[in-house]
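Step one of this worksheet: look at the structure below.
Missing here: one protein chain of the complex. Every other protein chain is in place.
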Amino acid sequence: MEFTFLIENKPVTVFLEKKDGLYYYTQKDGEAVEVDIRTISPNVFSILIEGVSHRIYLTKDGEKYYSCCNGRHFVFLGSSGDDDEAFTRGEDRSLEDMLIVKAPMPGKIIQINVEKGQQVRKNQTLAIVEAMKMENEIKAGVEAVVKKILVKNGDLVDPEKVLIELEALDNT
Amino acid sequence: MEFTFLIENKPVTVFLEKKDGLYYYTQKDGEAVEVDIRTISPNVFSILIEGVSHRIYLTKDGEKYYSCCNGRHFVFLGSSGDDDEAFTRGEDRSLEDMLIVKAPMPGKIIQINVEKGQQVRKNQTLAIVEAMKMENEIKAGVEAVVKKILVKNGDLVDPEKVLIELEALDNT
Amino acid sequence: MFQKILIANRGEIAVRIIRACRELEITTVAVYSEADRDSLHVQVADEAVCIGPAPAQDSYLAMDRIIETAKKTGAEAVHPGYGFLAENPEFARLCEDSEIVFIGPASQSMELVGDKIRSRQTMEKADIPIIPGMKEVHKNIADYANEAKKIGYPVMIKASAGGGGKGMRIAYNADELMPGLEAGKREAKSAFGNDSVYLEKYIEEPRHVEVQILADNFGNTVHLFERECSIQRRHQKIIEESPSVALDPDLRYIMGETALKVVKAAGYNNAGTVEFLLDKNRNFYFLEVNARLQVEHPVTELVTGIDLVHQQLHVAAGEKLALKQSDLKQKGHAIECRIYAEDPDNQFLPSSGRVLYLKEPHGPGVRHDCGIFSGCEVPIYYDPILAKLIVWAGDRDMAIRRMSEALNDYVILGIKTTLDFLKDVFAHPEFKNGSTTTAFISRYFDDWSERSGSEENRKIVAIAAAYDSLQNVHIRTGKHGEQELETSPWLTLGKWRMGRG
Partner (left out) sequence: MFQKILIANRGEIAVRIIRACRELEITTVAVYSEADRDSLHVQVADEAVCIGPAPAQDSYLAMDRIIETAKKTGAEAVHPGYGFLAENPEFARLCEDSEIVFIGPASQSMELVGDKIRSRQTMEKADIPIIPGMKEVHKNIADYANEAKKIGYPVMIKASAGGGGKGMRIAYNADELMPGLEAGKREAKSAFGNDSVYLEKYIEEPRHVEVQILADNFGNTVHLFERECSIQRRHQKIIEESPSVALDPDLRYIMGETALKVVKAAGYNNAGTVEFLLDKNRNFYFLEVNARLQVEHPVTELVTGIDLVHQQLHVAAGEKLALKQSDLKQKGHAIECRIYAEDPDNQFLPSSGRVLYLKEPHGPGVRHDCGIFSGCEVPIYYDPILAKLIVWAGDRDMAIRRMSEALNDYVILGIKTTLDFLKDVFAHPEFKNGSTTTAFISRYFDDWSERSGSEENRKIVAIAAAYDSLQNVHIRTGKHGEQELETSPWLTLGKWRMGRG
């Protein structure tokens, strides 16, 4: 069976199958390789490939996988087969995303530093959100013009809440 | 709702109910007491009763509960309501049990010290089972006569496997 | 010794204090906000009392509620931990007035050292070297510009009541002064309820070296040597160690003696920390006294073998200090790093939410002071510190190796943390060779971004996720599904799996 995951913005495709009680994986045009994989306890997997041992921690929240392998954490997306949109989004969203300025975490708007119509440069502070007692500057990811401001001082915002919409500059 | 558990050979009955989002328990003829109980994570519960904090670890394997509370471990039985037999058994099984000599753990019979018809005294060694590299003496729990020997040297035995049946002495 | 005390804090430090109390057979009372019912400190305490809604000002900073709870539960003393009310002289005084022992300095000396300006004045008089800066707080914001000019840029804006890097800003020139003052005042207000700020000469690329002290109520004092805390981000310490690579025995001796002079000048009692800046030319300047147990106290515990919380409790209970300076020695090397709920790949923005999985590191020489658990919720209301990982080894090189391995053995899934960032810091050659000035992070890690590493890692993770999916697919199609599940030993692992039906 083929599985594709979007890991660190790279689609990783593996073909995994069970034959006579053993698992085999194939990548791209490669040969099938035996993989000794075991569920060790909830969220923990042990993989032996040609004698090399890996311990993988894995949990899932909706489409999102949280994982740790060989001392590195990653968050990545899985494809169920019928929802490949996430993948396209995943790779092409950068510019579009940078124009939609969101609250990166729950918190309180304590300052808005720009006005509608104002041109902003990359890394310019757009607003300040306070969370966990720290002030966090929300910066522009790209040079642009402020199209809409959707929050005001004192607003409590949820994660992923859109704060400000930007518009790409004509000359970009 | 009423629940009865057999804990340390004592039946413990509690009545627990949820009212307006709060839990209350009653024991015997006592008054209902509020209990602030929360599932903290799988197998972990936090209970606050009148300001006193308890952390309870609990897991279940069939009828058996494994638990740890305030630094003490216990294994106990639950009643589903339609299986109260376990409870009666639990309290009255001692003598009957002592006549049925079982393998207390998986292992290998390495010696049988008694013969059919032989009279044995309490704590007399009946057989030796080896497990985890240690010899373990299986002793008579009561003065009795050997009725049947169901295993022989070298047998691998499962836990709860009956090894020897004893018969109560006439004069007891 | 006390029979019962109240811990006016949460998270890892509350848990650590409760542990120390148990060892001294002291009953503990936890207080908690409505957001913290399921928190670890509530579970491990003997008693627990809810003192108000989630925002700290309504719970962990609600002095009256805490005093009232102490009285009601019969707690003889209150341990404030760090943060919250730890350095609030008003709270210390309230305790004194209510005949509850405040486990920390007397309100009077706390007031003195807590007021950065007054303490600078006191120390100047006692011949302690201090950094050039303002001698008083000004009302008029315009006066700050004059002071800054007098001191000479760059200047550091600091919260008068501050600590933990909150309210701190650097202004390299006059243009940066006003925005910095505003931000600093806002943060100071929010963090300490007091927006007083002052200016100090900013010493570039110094080391931050502090000395742990203990003082009883009878004037007996000892110091427990230094901690180097130069590895900071946004003026917040993230890695601390003891001993400092920058000190030799002579300088260590002088700084220790100076710290004790500071303590005497301030009439200070209980545990405290005297902070110094150490410049490139090995000049050191008094910064401030932290009138509390520090976040980084474990590194001192590991090199000296002294339990600082035990000592705090003994001293607060009116016992004489049982330690003599001549008995105290540093042995080996200890390093601590702080695990924050922050996303280092995204400007270190706070990350709240649920910890879906936690694997705590273990091993010889590894200590993990932890406030979280698998399944806990990290609320947005409080400081984002989750845990502290502390290692001890015979020397610094081995301590760094040990820390790296402990970090490799440490898993937090579900929220973003600083774990991988810290791994890269410890792997950096300039950290290893001890070039650990306060400029370290901004110099070498300004553009850090998550590198999960190799293609190999991605492949392995993909295989695991595929395997996981494959099993779920089986279950969904019912092919071998139910049967596999029934025979799975995991069915017995707690109610979660039992709830399937």
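Some notes on this structure:
Order of writing sets the labels: A, B and C. Residues in every chain begin at 1.
One rule holds in what follows: a contact is a pair of C-beta atoms (placed from the backbone, for glycine too) under 8 Å apart; a residue touches a chain by one contact, two chains touch by 3 or more.
Since the model is a prediction, treat every value here as computed from it, not as a measurement.
Here the chain not displayed is in touch, across the complete complex, with A, B, C.
Of the candidate positions C:M1, C:A126, C:A145 or C:M398, contact with the hidden chain is made by C:M398. Among B:C68, B:V142 or B:A168, only B:C68 touches the chain left out of the display. Between the chain not shown and the residues B:I56, B:I100 or B:A168, the one that touches is B:I56. For chain C, the residues in touch with the chain missing from this view are 16, 19-20, 22-25, 298, 301, 305-307, 310, 331-332, 354, 356-357, 360, 362-370, 374-375, 377, 393-394, 398, 401-402, 405, 408, 414, 468, 471-472, 475-476, 485, 489-490, 492-501. In the full complex, chain B touches the hidden chain at residues 1, 3, 5, 7-8, 10, 12-14, 16, 18, 23, 25, 27, 35, 37, 39, 41-43, 45, 47, 49, 54, 56-61, 65-76, 78, 104-107, 110, 128, 130-137, 139.
One chain is missing from the display, and on chain A it is touched by residues 36, 38-44, 46, 48, 51-53, 55, 58-62.
One rule holds in what follows: only the chains that are shown with their structure count from here on.
Rounded to a whole number, the gap between the C-alpha centres of chain B and chain C is 47 angstrom.
In terms of their C-alpha centroids, the spacing between chain A and chain C amounts to 29 Å.
Centre-to-centre separation of chain A and chain B, using mean CA positions: 50 Å. Chain contacts: chain B has residues 42 touching two or more partner chains.
In chain C, 493 are the positions where the chain touches two or more neighbouring chains simultaneously.
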